Structures are given as C-alpha cells and as structure tokens.
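With one protein chain removed, the remaining protein chains of the complex are shown where they sit.
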Amino acid sequence: MAPKTSAKICGMGHSMKRKEDPRFLQGKGNYIDDFTLPGMLWLDIVRSPIAYGKIKNIDSSKALEIPGVLAVLTGKDLEAYNLHWMPTLMSDTQMVLPTDTVMYQAQEVAGVIATSRYAAADGVAAVEVEYEPMKPVMDPFKALEDDAPVLRTDKEGKTDNHIWHWEAGDKEATDKIFDEADVVVREKMHVPRIHVASIETCGCLADFNPVEGHLTVYMTTQAPHAIRTVLALVAGHVGLSEEKIRVVSPDIGGGFGGKVPVYPGYVIAIAASVVLGTPVKWIEDRMENLQADSFARDYHMDAEIAANADGRIRALRIKTIADHGYSDAQAAPSKWPAGLFSICTGSYDLEQAYAEVDAVYTNKPPGGVAYRCSFRVTEAVHCMERVVDTLAHKIGKDPAQLREENFIPKEAFPYHSPLGWEYDSGDYQAAMDKAKEMIGYDDLRREQAEKRARGELMGIGVCSFTEVLGAGPSKDFDILGIKMFDSAEVRVHPTGKAIARFGTKSQGQGHETTYAQIIAEELGLPAAHVQVEEGDTDTAPYGLGTYASRSTPTAGAAGAMAARAIRDKAAKIAAHLLEVSEEDLDWEPGTFSVKGAPDKSVSIQDCAFAAYTNLPPGMEPGMEATNYYDPPNLTFPFGTYICVVDIDRGTGEVSVRRFVAVDDCGNIINPMIVQGQIHGGLTQGIGPALYEEMTYDEDGNNQAGSFMDYLVPTAVETPAWETGHTVTPSPHHPLGAKGVGESATVGAPPAIANAVVDALAHLGVTHVEIPIRPDRVWEILREKGVAE
Amino acid sequence: MKIQDGFTIDAPAADVWALLSDPARVATLLPGAKMGDRIEDNTYSGGMFVKVGPLAVAYDGTVSFQLDEAERSVEVRARGRGKRGMGTADMTMTSQVVAHGDTRTEVTIDSDVVVTGILAQMGRGMIQVVSKKMLQEFVGNLTTALAQPAEEG
Amino acid sequence: MIPPQFDYHAPGTLDEALGLLGSLDDPKVMSGGQSLLPMLKLRLASPANIVDIGRIPGLDTLAEEDGFLRIGALVTETDLEQSEVVAERYPILLDTAKVIADPLVRNRATICGNVAHGDPANDHPATMLALGAQVVATGPDGARTIDVGEFFFGLFMTALAEDEILTEIRIPAPAARSGGAYVKLERKVGDYAVAGSAVQLALAGDGTVASAGIGLTNLGIAPIRATAAEDALTGQAPDDDAIAAAAQAAADATEPIADRRGSVEYKKNMARVLTARAIRKALARAGG
Partner (left out) sequence: MATHQITVTVNGAAHAATVDSRLLLVHLIRDDLALTGTHIGCDTTHCGACTVLMDGVPVKSCTVLAVQADGAELGTVEGLAGADGMTPLQEGFQEEHGLQCGFCTPGMLMTGTALLESNPNPSEAEIREAISGNLCRCTGYVNIVKAVEYAAGKMGEGD
C-alpha cells in the first residue's frame, strides 16, 4: 500500500530508519547497569541451593567481616516492616525474602550490601545458611495427587496444591458433538517451561532520599506506571506513597514479557536503599536471571477435535494442567487466569468448543509471563495447530487443504467464536495462498514424495494461526483493578516541532520511530521532528506498559487520537489564518488549503506558531492533547507459516531448510520494523520448537540455568527467514493497525513441529513434543525401525 | 539419583562385614572423607573434600550408621552442606554383605544421592561422574584393605 | 558472576613459571583461560595462585619439524584455523578447531589448554588420540614426552603432575595416503559434544587400511581411544561391512552418562553413527 505522506513527513507505510539507532550504534545507550550515582552501594543476593526446605539458621558474621560488606538483609529484617511478602500481579502472594521456608532453587534468601560488586559477591559466598531440605514436588500431576504435601502452608486452610480452575465454552453441547462425531482425534502435549532470556538481565538502581522521603527507582521494567502503583501498594504503609515514588525505565535490552513482574531483587534493593539511605544497585547475573525470574508457558494439554468424515471440524475440547511454580505470579489481566487461552479455536469455524485449565503449585520459580505472546495464545495455537494436523494425517487429507476447508470465511467477519471472541477482520485464505505460492507448496509435496520413496525424511509443516492482541477494553481487562487502557500526550511547540509521551515502554520495538510516524501521519509534521519519550512516571501519562503486542493497538491509537485532537484545533486556527470557515478547508498531511484554491494554504507548522502567537478569539493558547485510549475490541492478526525440514536419519537432527511467514497485522506503520519484529519472533519460535527448555531434576535442581544448557539459537541455527504479508485492516482501530510483535513467536513452533511430524507421518507418528531435540527424534526413528 | 553398584571379592564374608560395620575404618576408605567426633549414638560429625582437577568442593556435615548385624547390612547416611554456598549433598548408602561360599563375598551397594546447587545444575552429569569415581576408589580401597587383614589387625 | 580472590603471576620465562609452580601454594596454570575463567566465575574452582604462561616467549610454535607437527602451549584455535600446513596436511585438526566453542572463544583458547584441562567433553583429546600425538610435559627436571594414549585418566585428571606445564603437543606427520576427520554432534554452536568421533587412517598400496586411530569425545569419564574399532579396521579393505564393524566396536567402547543431551542408548548409537561418518570422510581425504 502506498504511503499517504511524503518521504519528508514519513508517516505510515514508510520504512523510516530508526531514530534510536545512532545512540545504540555508538555505545551511548543508557541501560540499567550504565547508571551510577554518588555513594552507590551494590546488592548481591544469597540464593537457595535447594528447591524446598526449612531455613534453620542464617549466619552473616563471616560475610560482615569482609572489607566492604556493610549489611546483610534477611527475611526477618524485612518482616519488621511487613515487607517480607508481596502481592503478585494475579493477587497471589510471593516472598521477597523468606523467614522460614524456601520454595524453589535459586530463591532469594538474603541480600548482601557492599561497596563494590566484587565485595558483594564475596559476601554472598560467605553467608552461611543452614537448611533442613524437604522432598520437593516437581511434577504438577503428582502435586494434585491426594497424598502430595501441601506446599503453600502459609495460606490458611489450604489443603491441596490446586490454585484455580478456569473454563470456557459449553461443555454439554461440546460433549454431545464428540459423542456423535464421525472422527475424533486426540493429542496430549506439553508446551514446556521456557524463559525470555533477553540479553540484558534485570536490575535496578534504587535511590531513596531520606530528607525528602522520596524514592527514585531506575529499573528494567516494561510497565513503569503500573510498577509504581504496585510499589506504593506494597510499601505505602512505610511511607512510600505514590507521589513520593518515581520509576524510570531506561533503555531496555530486550523485555519480551520478562520485565513485567516485580521481582524480589527490586524490592530488596529498594528496602536496602531506604534502610541505608544511599543509592543501591542490583544487577542480576545470567544464572539468577534464568533460574529465578518468571518463566513462560508450562501447559500440559490434552486436546481433542471432533470432525465429520470429510474433515469438517465441528468441535474442540481441551483439558489443561498449568504448572505455576510456588506462586501464581503471572502477568495476565485479572479476570483471565488462563490468559486469552480461549482463542484456541483459532482460524476455524467450529460449532462448539470447551476448554478448561487447572493451575497447580510446584517447587519451581513462580511466574507465567506472557513471553512474546498475548497471554497464553502460544499454548492455544500450538495445541490447535498440532491437533488439526493429527486430523489431516488421520483422514489422509493434505494439512493445508484441511485448513482451507475449515477457515472462517472472510465474509463471516466480524466473527463470533464459540468461546466468546468477536474477531474483528480476517482473510485467512489470502494468507494461505500467498504462503503456498511463496514456498512452492505443490512442488515441495512432489519432492517429498520422491524423497520418501528413497527413504529420506523431509517434512512440510503448515500453521494458520489467529492472534488476539491489544489488551484491552476496560470492561474486560484490568491488572490489579487498573484498566488496561493506554495513553499519549502530544505537544506541538511554537516552531512546529513536537514531543509525544506515552504510557508504554519500548524494549527494542522502535517506539521512538513508529510513534513519531503515527503523529506524522495524523499531523503532517515530519516524523523526524517528533521526539518520543516513554518510561519516566514523572513525565509520561499513565499507561499499562508494553507487552502482549499492545502498544500499537492501545498507545498507538491514543497517539493517533491525540494528534487528531490537535489537528482539529489546527483546523480552527487555519480557518482563522486563511479567513475561511473550517468547512471550506481541505487537509492533506501537513497542509490546510482552501477548497478550490489550493495555493491558498497554511502549513501545520504555521498553525502551531499561531497557536502561541495569533489565536482565534476565545481560543485557549497552546497546541497539545492527551488521550487515554480504551479500545472497543481486541485486534485479531493472523497468518500462515510454512516450514520445510529435513531429518538426519543417523542423528535425529532436524534442519529447517526453508521457512515462509505470511503475516497480516492490518495496516502497517513501518514495514521495516514490522519485518524485523517477525524475524525476531520467528527466532524466538524456533528456540522452543527445537532447543530451549527449562527443566528440573527430581531433586529440584534447575538443569538449564545458564546459556550452557539454555540453548538460545545462534546465527548458525537460525534459518534465513522469508516473509510476506497481506493487509486486512482492523475496522475499529483508528489506524486500521493490529499489532505484530508476537505473531511469529506464536505461529512458528507449531509450523516446525508439524513439519517434523509430517516427515514421519507415513511411519504412523502423530506427535513430537517440543523442543524437538535430536535424541527425541532418534528415539522415534529407532522405534519405527528407520534409524541409520 | 539412585545408583546401584556392587562387587565380589575373594575374602570371607565375616572379614568384609567386620570392616564395613566399623564406621571409623569405613571413613578411611572413602576418598576425601574425614570423620570427626561422635555427636550422638551412631552419628558423627564429618567432612568431605572432593577435588577433581581444578574443581574443588568441600562439605561439612554429619554421618550416621545403622547396622543390621543379622542381615549384615549397614546403612550410612551422610548429610553435608557445601562451603561457600555450594549447595547440599545427602547420601544414603546401604551395603549388604552376602557370602558366596567360605572365601568369596558379594557386597551390594544401593545409594541414593541427592545433590543440590551448582554442581548438580551443570547439565553434564558431573555428579554421576564424580560419584562413580568415588565409588570406584572406595571399592579399590576396600579391596586393598581386605587383602591386608594382618596389617589392619 | 565474580571470581574468588587469587594472586596472579605472569612469569617471563618457562623456568620462572616452573619455579612459581614449585613454590606457590595451590597454583593453577592458565594459558588462554577460556576453560579456567568460567570455572572461577562459577566459583567451581578457587586456586590461591594463577600462573599465566601467556607471556612466555617461545611457546607459540606451530610448524612441522623433524617428522612432527609441533603445537606450542600458546597456539590458539584460531592460529590452527588459519594455518596453511594444518589445512593441507592435518584437516582433522581443522575439523576439530572449527567446532570448538565459537570463533571469539577460539581467539583466546589454546590447543594445549584444551588437552591439559582433561575434560572428556573437550574436542581435541579425541583428535589427539586418533593422531597418536605426544604430549610434552615440562617440569623442574626438564621435559618428558607422554604418549597421549596414556595421558587421560578421568574427568579433569591427566598424567600431568602438579609442577608440570604442558608445553607442546607433537603430532606425527601423516604417512602417504592418509587422511583424518573429526565429526561432532552438538546441540547448537558453542555446545559441548553430545558425542564426537575422530578418525585418522592410512591406506596401504592395495587399498586396505594400514593403520587407524580412533578417538571419542564425551562418551565416558575420560576421552576414549577406541582400540577395538581401530583393530576392526586395520588390515581390512574399508568396505561397508568393515566400516560398520569398526563403528560398532567404537560404540561398544563407550560408557556414556545419560543427561540432557540424550540417553545412554542414544549416545552409544551416536558413537557408532559418527564414527562411521568420520571413517568415510577420512577415507575420502586419504584418497581411498
């Protein structure tokens, strides 16, 4: 689609080079560990080597003998201020520091404060903690058994490890279809526990000013405003009320959902700064980051679909066990304990569906972050897209064709799904056609048949996903009661340059560029003249932050609406300057002209100047607007991904030969950035599909606690992604945009898994668990008698 | 982690049992082990130092012994806390002495080793390798000790 | 992650280094530091003294002399990768260097350090076993030569005495019609091997295998020399049957441990599959 604005204005549709790049490219970014304050001390954290047990004694004496070690904070110290527990975003509770029991390996046990990071590390090694280990509960299914020990003994009256039950859909109607269906297929699958593993770990610099009673926290957070509110709720009783707290989120080295929660380390650093009256810095190392920060996924799903003999899918039924670790510390909207898992009916027009999720406590780190996924959509899509393939193989129909025959037709939008969503717009067949064409689907099927005849293993995997983004409409979406709107404040200066501030926080998505383009699109100011700021709670308007691909659907819309308000005012000023009535004006980006007399015009910059110098009578001076955007609905981007894999019959290695991703995220603000988001998302999809998994042994030891074993793909494992797109605008978003940050993470794993299963389907294989490790594949090859 | 092991040696069962049922002597056979004072019945303070190349871990803790004279079996339970935050090690080892005729004896060893912390986290089976090596050395030392009953006496 | 405290020494001569090893409490030799420094940062190792041999002149030889390829203690993996003589005459060494860690680590990591560390998961030990290399250990009483087959004992355990420095590795120059290859299975770049197989072969005039050296990576508590596999090949025409027999013999020689890289069964089979592949590659290079 051709951009409406000139290259100079650089509004929507231009691949504008990023405004944030020069500082990052010259080493001038400001990430958390780059901040230093006079008198700053260092916090390092003593962590539990055991997964479950009682703390018998903490002896800090040897640590305090180390030169430079000033203090050791324990749970008992925090208990004096009632700060040893804190609420999670899902209204569960989580320890800041334990007073008696540790619940997972690497849990925070004590904080050592010292004059250097070296002294703090020595102090950590010198604190002696005596534990009485207990047998941890690592398996969520065993945790639900009657004789399982009750883990959350801190909760009065708790008699089991069950956290909550959630369900959606009409169970009876669904069961009825299953009873009468021609074909039922079923797969059990696990979407394993994974970790965002952003290259920058978490950290903060807490600076409490004892004279003013004011706290500034520079911290790696994707949601600074919400965090300030949470801090005020946690520590208001010790004098830290919200107006006394400033949260600054600096440049963030990747977030992906992992920098949404409040981790104990932040709170310990703040407590230390308050107690000692000096700035205290805490920077996680990688092992702490992987072992203690919130996980993602960990859904054990049992999925069935009922279909007619010809492949017409009628109903879906899913039963899920969700392993939450020792606390439900999800970052999900309050009313959605299983996130937006009910998008599981996907791109298909079903009669009925029923999904249920039961959440369980185990001795693992807490969490359940929306890792580059709008709250459990990854799990839902993986489940549906896998089981659709099972059906295709069972009835002998091409998986792409089966999908096409079951797609929600484009005429059916807005479409009401059986689990209650109103899909805004879609044209699934168009994305499928484009993906098939790009990859040469029919030729690949012929090649596969020839190879199969020769005993070679090649597979083609298809995934047609539907995402649900933009949380969210305030009637349904809140976090701890705070509605999930987002905000923008746009101010145009007299010389026609602007500053725009948002309630979100970029972590690499390029907001400084794309938001400027949105303002440029609406106001006709060159995007280069729009400075974008986020992340400082003292200056930016209140918003819920950046995660779940919500920035464009919410704050982006707020920016457009604020800009439109300014344009409306500018129109009045233009009419005044041109001495015509407003109705007689034409607008094209950047210029108001008199209808029928195009040479009689004023620029938006002229209007801005006039807003401060030459106003129509009675008009308030200035040129600014603030918008809090409460979206009327969510957005539903979609796409079709096709992947080709080859399997080594000797080693079981899977190599991704080609991967075509066709996305539809509605109208596009910056094609270059959208493509970059898709590349990154795909890479975070191949990770869990083939490499990444957070596992524990039966004694509770984390088995993937460093990059030695948490296998983040390098440039060598990552294929040369091929991308394409179709455009189906959102009918309700002011810009017709839908958001894109996470589609690829959601769509890639099932495409890869389906390709592997497709390569083995003729042997009777219907499912392979992710990550599809070589040894897992080889065990199948051996069982089927085809291993080299 | 459960490890089953065992060995058969040319020695009378009574001699083997005499050695295995004597905590002080068993401690001398375990590489890196150090036995301290008796804390209570059958329980002693103890320490363990494992050094494998540049890798060095020291544990402090307790060792207790449960003897079953009738079955000729001994359960040794060692609980250790690693120095410098190195995690914990908890081992329960049950050894049983079975006579095969007058001069040959089988010793079965069932151990359950629970190691926590950094050593157990390395996804490389380091614990298994170290345990295996220590058991090998223990069996070697035991065999040597049994071959020299005169010196022991 | 912060290393524990230690004292650092950078001797300027080998004699000085040996003197330090003899006099210091709990010393540890470091060359590139790419294995030792991560262990220090994890606080798995905490030597009181580190003796950095990186500034000692004369330890950087990489040349063929007197029928041997001499690799000095300070020769890095990158040096190996960039060496013409290695590329032309010792492709198995190039194979090995290229799959160790990643290119940045290889700029610091040394071949001798890789061998001296005694880690069965390191790659060079298998290759050196296949090549029948000699290890030169220099101690207070001078240098001694150890056959690499007698060098590895177990995890981190080698024949190197505490007061000795591994100063050189000597690899016999390849015979005519010989070739070698190292094949490694790794989960991703930079990973330790799931399994690895190094094969060095020489062919006789009639096309049969005149000699074979086979070494295996990360398949037991020490690097493994698969002698039965070598025997299965030696004197045979290297046809499919002989290769399969040798590969199976290599698998039989392993004692792997089940871990996140796979089951015992899987690893044994990988020993077989990789050895067969390494033999074929070595044969092709030998012109067989």
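The first chain written gets the first letter, and so on, giving A, B and C; residue counts start at 1 in each chain.
Here, a contact is a pair of C-beta atoms (placed from the backbone, for glycine too) under 8 Å apart; a residue touches a chain by one contact, two chains touch by 3 or more.
Nothing here was measured: the structure is a model prediction, and the numbers come from that model.
Asks: Can you list the shown chains that the hidden chain touches?
Replies: Computed over the complete complex, the missing chain touches A, C.
Asks: For a quick check of understanding: of C:Ile146, C:Ala159, C:Val189 or C:Ala204, which residue touches the chain that isn't displayed?
Replies: C:Val189
Asks: For a quick check of understanding: of A:Val275, A:Met672 or A:Val727, which residue touches the chain that isn't displayed?
Replies: The one listed residue touching the chain not shown is A:Met672.
Asks: Specify the residue from the set A:Lys8, A:Lys28 or A:His165 that touches the hidden chain.
Replies: Considering the complete complex, A:Lys28 is the one touching the chain left out.
Asks: Considering the whole complex rather than only what is displayed, give the residues of chain A touching the chain that is not shown.
Replies: Against the missing chain, chain A presents residues 17-18, 20-29, 31, 33-34, 117-118, 196-201, 251-256, 285-287, 507-510, 672-673, 675-676, 679-684, 706-708, 712, 714-716, 718, 720-721.
Asks: Touching the absent chain: which residues on chain C qualify?
Replies: 1-8, 10, 33-34, 37-38, 40-42, 50, 52, 54, 78, 101-105, 107-108, 189-190
Following the convention adopted for this analysis, only the chains that are shown with their structure count from here on.
Asks: What kind of graph do the touching chains make: line, ring, star, complete, other?
Replies: Drawn as a graph, the chains make a fully connected set, so complete.
Asks: Using Cα averages as centroids, what's the distance between chain A and chain B in whole Å?
Replies: 50
Asks: Please output the residue numbers of chain B that touch at least 2 other chains, ranges allowed.
Replies: 84-86, 118, 123
Asks: Multi-chain contacts in chain C: which residues touch at least two other chains?
Replies: In chain C, residues 4, 43, 192, 260-261 touch at least two other chains, as defined above.
Asks: Would you mind writing out the residues of chain B in touch with chain A in their complex?
Replies: Per the stated touch rule, the residues are 1, 81-82, 84-88, 90, 114-118, 120-123.
Asks: Spell out the part of chain A that touches chain B in their complex, as residue ranges.
Replies: The touching residues are 46-47, 49-51, 105, 124-127, 129-131, 133, 697, 699-706, 708-709.
Asks: Please give the residue numbers of chain C that touch chain A in the complex, ascending.
Replies: My answer: residues 1-2, 4-5, 43, 102, 185, 187-192, 194, 260-263, 266, 269-270, 273-274, 277.
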